[in-house]
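The complex appears here without one of its protein chains, the remainder shown in place.
Here is subunit A:
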């Protein structure tokens, strides 16, 4: 009985808090990496569903789409001149940060919402949480931190981090679409997509979806063999080397 009441309460609260519902779908939930894979673009479609509780004055919506690839620990090192040569002196460790990160919106992030809400909802590359280990402590630092900005800059150069405040387009006032470009050297794994809805600068709600990037066929076979049967893999590679060398000496034999 008590659980039923609790469930009803949650349902009511939920419906009050979410006057709008977001319905989204990705064009492909399973991207396969084949031998001729060289990057791809997914399309995210969605619509904002209004219901009876939606205030009548809400017409203009803003959307922020966040795509996050599989998480990993990364180290950013800084070189300094020591004894005349450039060597790595200082470093920061970034803990469980997305290997791919893309933020899209239908207009500039600062126009979508206030700086306060943007920070809380992690809107924009400057506001996404990137946890660092700073001398035993775990924290994110100010956006203009040298290591943080260098990290984002280097990832952006490789096409793995990106933000585009004009990528989301509204086809009708409630129907929207955006492209998700995946570079050639895309990390393998599960990608989370978060879609946040804003109206008049206020955060209304969010929904999530996901897609995965997988290796198939030969690529998959080679990768798993290398990981699980290192010895056999090594032996086969060594045998392959000997075979290639032997065949070459037969083919190019001069006598």
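Here, a contact is a pair of C-beta atoms (placed from the backbone, for glycine too) under 8 Å apart; a residue touches a chain by one contact, two chains touch by 3 or more; residues count from 1.
One rule holds for everything that comes next: contacts and distances are computed from a predicted model.
> For the chain not present in this complex, what protein name does its UniProt entry give, out of "Sulfurtransferase TusD", "Probable membrane transporter protein", "Multiple sugar transport system substrate-binding protein" or "Aspartyl/glutamyl-tRNA(Asn/Gln) amidotransferase subunit B"?
Options "Sulfurtransferase TusD", "Probable membrane transporter protein", "Multiple sugar transport system substrate-binding protein" or "Aspartyl/glutamyl-tRNA(Asn/Gln) amidotransferase subunit B" considered; the missing chain's recorded name is "Probable membrane transporter protein".
> Can you say which of A:43, A:111 or A:241 touches the chain missing from this structure?
Within the whole complex, the residue contacting the unshown chain is A:241.
> Out of A:99, A:113 or A:209, which residue would touch the omitted chain in the full complex?
From the options A:99, A:113 or A:209, the contact with the absent chain belongs to A:99.
> Could you tell me which of A:43, A:111 or A:154 touches the chain that is not displayed?
Candidates A:43, A:111 or A:154; residue touching the omitted chain: A:154.
> If you put the missing chain back, which residues of subunit A would it touch?
Contacting residues on subunit A, toward the hidden partner: 33-38, 70-81, 84-88, 93, 96, 99, 147, 150-151, 153-155, 184-185, 187-189, 215, 218-220, 222-223, 226-227, 230-231, 233-238, 240-242, 244-249, 252-253.
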